[in-house]
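Note that this complex is displayed minus one protein chain, with the remaining chains in position.
For subunit A:
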Amino acid sequence: MRILLADDAALLREGIAGLLAAAGHEVVAQVADADALRAEVTRLAQVGAPPDVVVTDVRMPPTGTDDGLRAAVDLRAAHPGLPVVVLSAYVAGPYLRDLLGSATTSDGGGGAVGYLLKERVGRVDDFLRSLDVVAAGGVVIDPEVLATLMGAARPATPVGAGAPASGGDAERVRRLTEREREVLALMAEGLSNTQVAERLVLSDGAVAKHVANILAKLDLPPGEDTRRVRAVLTWLRATA
């Protein structure tokens, strides 16, 4: 895979680059701030060789706030479907919502986004698998972020007038059972049915049944190949 890396901390950038190189990936460029990230993606796209995945930190120069995330959102608006993995030191729902919002601007299919906590990079296999899932158009969300979202999605929450999701998504998500939510959360971590079955100690068949129920309850008709991604996106948008 051809990967573009953006992080202002040279130590981490070099570390990730080394790790990706060791895994046989090509790091096409390393940048240290959001403006350079935008410029580099634009340049690569112009020469007809956009990166397969952009991996970017959230907090970067020039303002030292969420520049990396904003650059990612802008880039996805300019290059629809560009796979982006955002690395963050924070568990922050609004960041995730921005990223997911950027996922649906173009074709409606969305996907190709990841939101991972920085230390997840240390779990090299998981990290590389996450990059693969995102590069293939999937969605990968850090388990710890998901745990916080699950907390936010407790039954008390939707009472408020300010429930973050649009009524439709929230309403559909409310139809899910606890077990189905759990399965969906693991799907959001980028796990396959087999991996979900292992994690929940269920049979493959049971997981497949849960997944089918989830897709039905979220009004995702059969015949669409992006249904898994859209189910995850629907759920995340309702809870993020």
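One rule holds for everything that comes next: a residue touches a chain if its C-beta (ideal position, glycine included) is under 8 Å from a C-beta of that chain, and two chains touch if they have at least 3 such contacts; residues count from 1.
Note that in this section contacts and distances are computed from a predicted model.
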Options "Autoinducer 2 import system permease protein LsrC", "Quinol oxidase subunit 1", "Carbohydrate ABC transporter substrate-binding protein (CUT1 family)" or "histidine kinase": UniProt name of the undisplayed chain: "histidine kinase"
Option from A:148, A:192 or A:226 whose C-beta touches the chain left out: A:148
Residue of A:1, A:32, A:45 or A:91 touching the missing chain in the full complex: A:91
Sole contact to the chain not displayed, among A:49, A:78 or A:124: A:124
Touch residues of subunit A, complete complex, unshown partner: 9, 11-12, 15-16, 18-19, 22, 59, 63-66, 89-95, 97, 117-119, 121-124, 127, 144, 148-149, 151-152, 154-165
